[in-house]
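One chain of protein is taken out of this complex; the other chains stay put.
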Amino acid sequence: MTQLFETTKGLTDKAMHYCPGCAHGIIHRLVGEVLVELGVLGKTIGVAPVGCSVLAYDYFNCDMHEAAHGRAPAVGTGVKRMLPDNVVFTYQGDGDLASIGAAEIVHAAHRGEKITTIFVNNAIYGMTGGQMAPTTLIGQKATTSPYGRDEALTGKPLKVCEMLATIDGAVFVERVTVHNVAGIRKTKKAIKKAFQVQLDGKGFGIVEILSTCPTGWGQTPVESCVWLEENMISYYPLGNFRTPEEAK
Amino acid sequence: MATEKIIMAGFGGQGIMSMGQLLTYAGMIEDKQVSWSPSYGPEMRGGTANCSVIVSDSLIGSPIINNDATASVVMNLPSLLKFEKQVIKGGNLVVNSSLIEKKAERKDLNVYYVAANEIATEIGNNKVANMVILGAYIELTKIVSQESIVEAMKKVFGPSKQHLVELNKEALKCGAKEV
Partner (left out) sequence: MDKVLMKGNEAIAEAAIKAGCDCFFGYPITPQNEVPEYMAKHMAKSGGVFIQAESEVAAINMVYGASGAGFRVMTSTSSPGMALKQEGISYLVGAELPAVIVNISRGGPGLGSIQSSQSDYFQVTRGGGNGDYRIIVFAPSSIQEAVDLTAKAFDLADYYRNPVIVLGDGMIGQMMEPVEFYLTKNRTLPTKDWATTGTNGERKPNIINSLALVSEDLERHNYKLQKKYDEMEEKEVMYETHKMQGAEIVLVAYGTTSRITKNAIDSLRESGIKAGLIRPITLWPFPNKAFNEIPKPAKSILVVEMSMGQMIDDVRIANEGRLPIHFHGRPGGMIPTPEEIVEKAKEIVGGAK
């Protein structure tokens, strides 16, 4: 019998807890595959966030830290500075990274920490039950913006890639999406480049991945992919914001 | 000598802290019990500076001097106004008369006026005024020897500043002659 498919060694066999239609599973797999393909899984230490991916430490098949909300870049800094020859990544959502962890991500980039951040932006707080995030779109309903996000009260959504691209230490900054197959392929390429930048010792790298939250958005998985394409990409343009010369 | 409690005070840049540290270090070299505590905080940024030094034959309890100084060494007017009153009856008050025109008010102290800055300038560097006045103070009380202060300098001054030891030694001697 010919084996047509196998799961990546970069992930454990543990069944994931994510909701149906959630893209965390896809993104986990892409990260796991990249770590295996780069041959660095055995020297990788990941840092999981608080949020839906809080249990990521059970899914990645490498040493893991579970960090406090938003602090993953600081925890990653502590690990990487002590183990400079190892590979360190943080896996964070938008509430974790763009809100409570805004200082930590900015300063990890500012110091040029040689770590890689996988930033999953689904425009909402998923785990706590669908509250408004800094990335929630104007007019988007969330449990703490029941009438739709109002710019007058809460400002405009935070564009993390654009912000970090102003920081010299952030040498690789790219926004991608996983709502369709082409996007998933590009996402894997971006993740690989970001880790390669770390392996080359260039500095801080982040891949922002636009993702869906069918449960939090109150949509079917298919509807959510359409909603992402129609609403998120126009506000959060895809593309590369920063690449070191050699990696282009 | 049982216990000497000295307040040293002046403005930032007069070498108050280092004068106190050298005295403390010298006490340690002579196997005495010593402590040095600074005033710290915003007043250190160019304002007044003072430190408390205790040199004793017995274990030091509180490192804090609280109206029980055996001596005050004051390098500027605000320090005289503040620390004259903290000296115990019969204690010593050493005043830098180069910068303080006012005379001490208390009659129950042994007051010494030393023109520390003039003397320092005469021997070559205004900056060693602190050593002039320290020389005067240790001559008065003999709590440590001049040699111990010089030995302390050799340890405290970095390699690049060893050439300054001779000048500072000279300043101590000149100060000692003033009392």
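We call the chains A and B, going by the order they appear; numbering starts again at 1 in every chain.
Simple rule for what comes next: a contact is a pair of C-beta atoms (placed from the backbone, for glycine too) under 8 Å apart; a residue touches a chain by one contact, two chains touch by 3 or more.
Just so it is clear, the model here is predicted, and its values are computed rather than measured.
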item	value
Contact with the hidden chain (one of B:Ile7, B:Met28 or B:Leu99)	B:Met28
From A:His65, A:Lys141 or A:Lys189, residue that would touch the chain that is not displayed	A:His65
On chain A, residues whose C-beta touches the chain left out of the figure	12, 41-45, 47, 54-55, 57-58, 60-68, 71, 74-83, 86, 103-104, 106-107, 110-111
Those residues of chain B which, in the complete complex, touch the missing chain	21, 24-25, 28, 34-38, 40-41, 60-64, 66
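By our rule, only the chains that are shown with their structure count from here on.
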item	value
Chain A-chain B separation of Cα centroids, rounded to whole Å	62
